[in-house]
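One structure below.
Excluded from the complex is one protein chain; the other protein chains are retained at their positions.
So that you can tell them apart, the chains are marked A and B in the order they are listed, and the count of residues begins at 1 in each.
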Amino acid sequence: MTPLATQVVNLFASGLLLIAFAMLAQRRIVTLINLFALQGVALVCSTATVAYATGQTHLYWSAGITLVLKVIILPYILHRLIRRLNVKWDIETLINIPMMMLVGIALVVFAFNLALPISEFSRSIARGTLGIALACVLMSFLMMITRSKAVPQVIGFLSMENGLFFAATSATYGMPMVVELGIALDVLVGMVILGVFLFQIREQFDSLDIHHLEKLKDE
Amino acid sequence: MNFEGILAQFAAMALALVVAPLLVGWVNMCRAWLQNRSAPPLLQPFRMLHKLFWKESIVAHGASPMFRVSPYVVFSCMLLASMIIPTLSTNLPLAPAADAIALVGLFALARLFISLAAMDIGTAFGTLGARREMLVGFLAEPAFLMVLFTASLISHSTSLATIVASLSERELSILPSLAFAGVAFTMVSLAENARIPVDNPTTHLELTMIHEALILEYSGRHLALLEWAAALKLFAYSCAGIALFFPWGIARANDHVALLWALPVLVAKLAAGGFALAVIETILAKMRIFRVPEFLATAFLLGVLALLVHLLLGA
Partner (left out) sequence: MHALAILLAVPLVGGMLLWALGERESAPEANAAFSFATFVAAAWLTTDVVATGPIRVYQDQFFLDSLNVFLVSLTAFVGFTTSLFSRPYMRTERDKGRMTAARLRLYHSMYQVFMFTMLLALTTNNMGILWVAMEAATLATVLLVSVYRTAASLEAAWKYFILCGVGIAQALFGTILLYFAAERVLGAEGNALLWTHLDLVKGELEPAIMSLAFVFLLVGYGTKVGLVPLHNWLPDAHAEGPTPISAVLSGLLLNVALYSVVRCKVLADGALDSRFAGNMMMGFGLLSVVVAAFFLSRQRDVKRMFAYSSIEHMGLMTFAFGMAGPIANFAGLLHMTVHSLVKSAIFFAVGHATQNAGTQVMEDIRGLLKVSPTVGWGLMIGTLAILGMPPFGVFASEFLILTTAMREHPWATPFLLLSLGVAFAAVFGRVQPMVFGDTHVTPFKHQPALTPVFLHLALALMLGLYIPPYLAAWYHQAAKLLG
């Protein structure tokens, strides 16, 4: 557990946080997908560093699965999806961007506070990063609820998954392999279903604006 | 308060007065090279100052004493700021007053006076410039403060001398918080020094001006003082950046050998910084005014992130 490894992991964690903020402030969907891929890369590098420093080989497998799934397959599916759905335009947000950044900062402070007593218990070398992982999850959640188009909501959902994976790596040395495989399978199947689903929405409404999906209320 | 310290202080003052216009000249040269133009000579800013000092200073009829006093106040603030930032040595008699927050206060004082003076005459462009300057300053100041707080938290003091001393003595390690703070600082200094992407220093279109609009009414020695003050501001920000992020080479107290090295090292760093500034100005385009708050909000955000990352990760 060399300090250098901890520093490198901290560096990637900060990068992850920065990417989460950048996704919050992004206006263009293509950049959003690329940022999501970049988030996956940061995650892979961080997991690989922890694996190298502590000699836990199953983390290499984790990093490999994340690389294949979140850096290659999912962004590819998303890019193809937006090309076929023709949704490359700018995204409006429900509240303006500087306001969202301030709310994001508040969420980060909240997440750090929440995670501080828990991270004391961790024996992992990446222990300080539990707060960052929770902050990423909360900010993806914020991104989901302030976007009015379907595809950014989906990306927010996926980046929440990224934050959770990072939390698993930082609190413990990753979940047992079988669970991770199951989670990966779920994410993949979820994406496929979402793809089908978005086509259905587009067919029905001729647009992917979420406002069309707010008609059902208690009469 | 020993003799050595006073000497160092005067040396710092003289250095600031001389090097600042040279820095501006160097940046202009680099910009010209990058844009494939023939460059003005390095001493061109001195020639301009000389010309202006010999010209008559015309003041409008309705100008108040504030208008006449402002250039002197602004110049003194900038000079004082350059003097309290550790450039060659951390042993400054003014060190107890050289607080990071006091630094921000000095810049704010200068901004206040120049904005008031711009509005003094009552022309439309002066007021326009003053309002824009206040907009930029209002957002840039908190960001700058966050950067300084991050550095202060790492070195457990807000005194600039102590910050420099502790940061240069740390072992080499990757500090993400300083990385974020560095990016935030760069953005803030671009905004405060009226550089692209926030403001074009060579523009002559009044509607796109921020800094130029403030000094539109000045002439003669007043204008010379204000131009020198702008150069000193750039010098001060560059030295602050060097002190916070690249502090190696600044001499400690009673370290004579290091003092001899300090000047060449400083000149080298400033030259590199000036070149980097020229590259940034050439690559980026000027932003529209309503985008400037977003730019500065991002800088603020990065500053706060740096602070939070340091608090959480201890890095």
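The rule is short, and it goes like this: a residue touches a chain if its C-beta (ideal position, glycine included) is under 8 Å from a C-beta of that chain, and two chains touch if they have at least 3 such contacts.
Note that the structure is a prediction, hence the values are computed from the model and not measured.
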- In the full complex, displayed partners of the excluded chain: A
- Message: Please identify which residue in A:4, A:106 or A:193 touches the non-displayed chain.
- Response: A:193
- Among A:31, A:96, A:113 or A:204, which residue is in contact with the omitted chain in the full complex? A:204
- With the missing chain put back, which residues of subunit A would touch it? List them for me. 114, 117-118, 121-123, 134, 137, 141, 144, 150, 153, 157, 160-161, 164, 167-168, 171-173, 175-179, 182-183, 185-186, 189-190, 193-194, 196-197, 200-201, 203-205, 212-216, 218-219
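We take it that only the chains that are shown with their structure count from here on.
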- Item | Where subunit A and subunit B are represented by their mean Cα positions, the distance between them in whole Å | 39
- Item | Residues of subunit A touching subunit B in the complex | 3, 7-8, 10-11, 13-15, 17-18, 21, 25, 97-98, 101, 104-105, 108-109, 112, 116, 128-129, 131-132
- Footprint of subunit A on subunit B - complex, ascending: 173-174, 176-177, 179-180, 293-294, 297-298, 301-302, 304-305, 308-309, 311-315
